[in-house]
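Here the complex is missing one protein chain, while the rest keep their positions.
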Amino acid sequence: MEPCGTLILLNFNGGLELLCRSTKVHHVDVELKPGADGLIMKDLLCWIRTNLIKERPEMFMKGDSVRPGVLVLVNDCDWELSGNLDTRLEEKDEVVFISTLHGG
Amino acid sequence: MEPCGTLILLNFNGGLELLCRSTKVHHVDVELKPGADGLIMKDLLCWIRTNLIKERPEMFMKGDSVRPGVLVLVNDCDWELSGNLDTRLEEKDEVVFISTLHGG
Amino acid sequence: PTASVCGLTPEMIHRYSRHLLLPSFGVDGQLNLSKASILVVGAGGLGSPIAMYLAACGVGCLGIVDGDNVELNNLHRQIIHTEAYVGEPKVKSAAATCHAINSTVRVVEHREALLASNALDIMSQYDVIVDATDNLPSRYMISDCCVVLNKPLVSGAALGLEGQLTVYHYNGGPCYRCLFPTPPPATACQRCSDSGVLGVVPGIIGCLQALEAIKVASSIGKPLSGRMLLFDALSGHIRIVKLRGRSLNCDVCGENSMFTRETFQSFDYENFTQSPFFPSSNEGLQL
Partner (left out) sequence: PTASVCGLTPEMIHRYSRHLLLPSFGVDGQLNLSKASILVVGAGGLGSPIAMYLAACGVGCLGIVDGDNVELNNLHRQIIHTEAYVGEPKVKSAAATCHAINSTVRVVEHREALLASNALDIMSQYDVIVDATDNLPSRYMISDCCVVLNKPLVSGAALGLEGQLTVYHYNGGPCYRCLFPTPPPATACQRCSDSGVLGVVPGIIGCLQALEAIKVASSIGKPLSGRMLLFDALSGHIRIVKLRGRSLNCDVCGENSMFTRETFQSFDYENFTQSPFFPSSNEGLQL
């Protein structure tokens, strides 16, 4: 079967995996919006909210971005370095969502 | 300047860096042999022996391979999994040479 | 005895001989360490290996600040404490262990909780600060105080089977607020006492914090500034990721920051984070 979208490797950590049936690693195929010329982080967050987050979406998102205290890494780089919500994603990119820990 | 060969990232660890002026990371441009259709590990070892190892080559090589006790990793995989001396290298591959440690 | 041995006593040469043999550490590294003072905030799961390795390696002055007493259910991970000290102040117990390992290190006991009211006074006495606390308001408070005092901060955290580590406000790198300008919702904050932690996980992160503190204090190597280590014990994955730089708009370390010592001292960290400095009294475990 031909992939109908962009293959992305998702990784939820620091407790965020509890929002996705306690599974940390997800290989997902994200369909492009009609007319879009590529996938950006903003689209991916919408897709995750609709398709992956099973409970308490407010623990993952706030407005159209992630909630405070969540670091987003695209290919092991802070998404602030690549454009935040506008970061362009390519086939086989890895996106990590990690909740900051405070325990000790 | 156009590269005239294959760009490889070399990493010497576990004491092997002492054989290359105590420098662990080397970005090198390895020329292909005339008529060769690609670079393999066997060629790279020859090239390293000629161009990088400044002293005690017997601490790095034995015959046409590495000496016992040295692990060779191509893109973070043991070279035994990719064909040992016949492993094909591509542009921007990373090759790690690491001497096994025994201290504690 | 050559000039480069200056400052090292014969006992130091003997005790630290394995450090002195290291070309990239050597006499200079040891001398730098012996002149450095490091404050460990928290004598718990992270603080245990941090304080023990800093004492063992010969840092000049080691401060430990904590207001808690040792409890039996700390001992599965807080290896600096022994059963004999259950009920005693953690700082007293930790200092005794450090002294037994290395009596040549000056260990200063701060037997009180670090709060905005005493942090400036305590932290200003040290060159490097290590955050080994277990709660969100302390993390903001310690980072803010490090910016105000211009001290490097080695920050670690562990929960469940995961750990995180980075160095803040070092060499132009970001502070905690650059990364997390807004605190998370209170419901997102978990503590070891609520959610559990595998004892050796803070052990691993604490040792890595001790290493970063040693690197900063002795000026060797490349500290983990602008990078963060993420550790997952279950899968055995470790990744080191690249973080954003210092934010020019940061409320605390930014270019137009109005955050002064006075702001700091009157800042209400519990209100800011909607989260308490101290967990409610330990409830019994419900199985």
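Annotations
Labels A, B and C are assigned to the chains in the order they are written; within every chain, residues are numbered from 1.
The rule we apply is simple: a contact is a pair of C-beta atoms (placed from the backbone, for glycine too) under 8 Å apart; a residue touches a chain by one contact, two chains touch by 3 or more.
These numbers come from a predicted model, not from an experiment.
All shown chains touched by the missing chain in the whole complex, by label: B, C. Interface note: of C:31, C:61, C:116 or C:201, the residue touching the hidden chain in the full complex is C:201. One of C:113, C:149 or C:229 touches the chain omitted from the figure, and that residue is C:229. Touching the omitted chain from chain C are residues 1-2, 4-5, 11, 13-22, 24-25, 27, 49, 52-53, 56-58, 72-73, 75-79, 81-84, 100-103, 160-161, 192-201, 203-204, 207-208, 210-212, 214-215, 220-224, 227, 229, 233-238, 240, 285, 287.
Residue-level contact of chain B with the missing chain is found at 13-15, 24, 58-59, 67-71, 73, 76-78, 80-81, 96, 98-104.
Basically, only the chains that are shown with their structure count from here on.
Once the centre of each chain is set as its mean CA position, chain A and chain C turn out to be 31 Å apart. Chain A and chain B have Cα centroids separated by 37 Å.
Computed from the mean C-alpha positions, the centre of chain B lies at a distance of 39 Å from the centre of chain C.
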